[in-house]
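Every protein chain except one is present and positioned as in the full complex.
Take a look at chain A:
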Amino acid sequence: MKVLVPVKRVVDYNVKIRVKPDGSGVDVANVKFSMNPFDEIAVEEAIRLKEAGKATEVVLVTIGPAKADETLRSGMAIGADRGIHVKTDELVEPLAVAKILAKIVAEEAPGLVILGKQAIDDDSNQTGQMLAALLGWGQGTFASKVEITEGSVDVTREVDGGLQTVTLKLPAVVTTDLRLNEPRYASLPNIIKAKKKEVAAKTPADYGVDITPRLEVLKTAEPPARKAGIKVGSVPELLEKLKTAGVL
């Protein structure tokens, strides 16, 4: 079984982004980019399935600018076999991403697609569910455990009240939550080896997908700032303040 893992290049999670003063967007010049953390977890899970003999090949896909090649390479450095780079400098919304992925799935015929549950830039949490919809497959979102059995997969999901386990027929779509695994670090020899792995260069037009945005961004603003608070010296003083504030 082949496993397909879509990965996104995003602003690193440690960066506190700044909004451009003219409200036209977020200033991402000269900031560090990395693979979306949930996608790292997805790559790691796919590699573990391969190591366990459940998967035969791990194929990465990224949709993004030329620099997203680094994102593919970092996934191949921890063990993915090859990559597909759908090159575009446009912002591609989750629905269009899902449409491109559906076309790639038709070509590659994976038994499982593992995605991150959300990208930490647009925080949409949509792509995996949309891909499953377009393919007519089952979806195991927000996974904290994935167990492949004969012809199906059991996915334990983090839900509001606790945990839920569903059984999905294969092929299926899984999206990762934080506690599915802890991704490994790449070794230097593997980083070098990854540079030689095969990456197919494509464009959205190759798949006949219209990526025109459906959402028009009118403005990007700073969130309202909280006004600075005070330090209190003791527990009784704290309780006094809370009483005065009317919250106790």
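Heads up, the rule we're going with is that contacts are C-beta pairs under 8 Å (C-beta built on N, C-alpha and C of every residue); 3 or more make two chains touch, one makes a residue touch a chain; residues count from 1.
The definition used in the following text is that contacts and distances are computed from a predicted model.
When the unshown chain is looked up in UniProt, the name that turns up among "Electron transfer flavoprotein subunit alpha", "Acyl carrier protein", "Amino acid ABC transporter ATP-binding protein" or "Xanthine dehydrogenase family protein subunit M" is "Electron transfer flavoprotein subunit alpha".
Contact with the chain not shown here comes from a single listed residue; of A:E70, A:D122 or A:D206, that residue is A:D122. Of the listed residues A:E57, A:E70, A:E108 or A:E158, the one in contact with the hidden chain in the full complex is A:E158. Considering the complete assembly, chain A touches the hidden chain via residues 11, 13, 16-17, 19, 26, 38, 93-95, 98, 117-118, 120-134, 136-139, 141-142, 144, 154, 157-169, 172, 177-179, 213-223, 226, 228-236, 238-239, 241-242, 245, 247-248.
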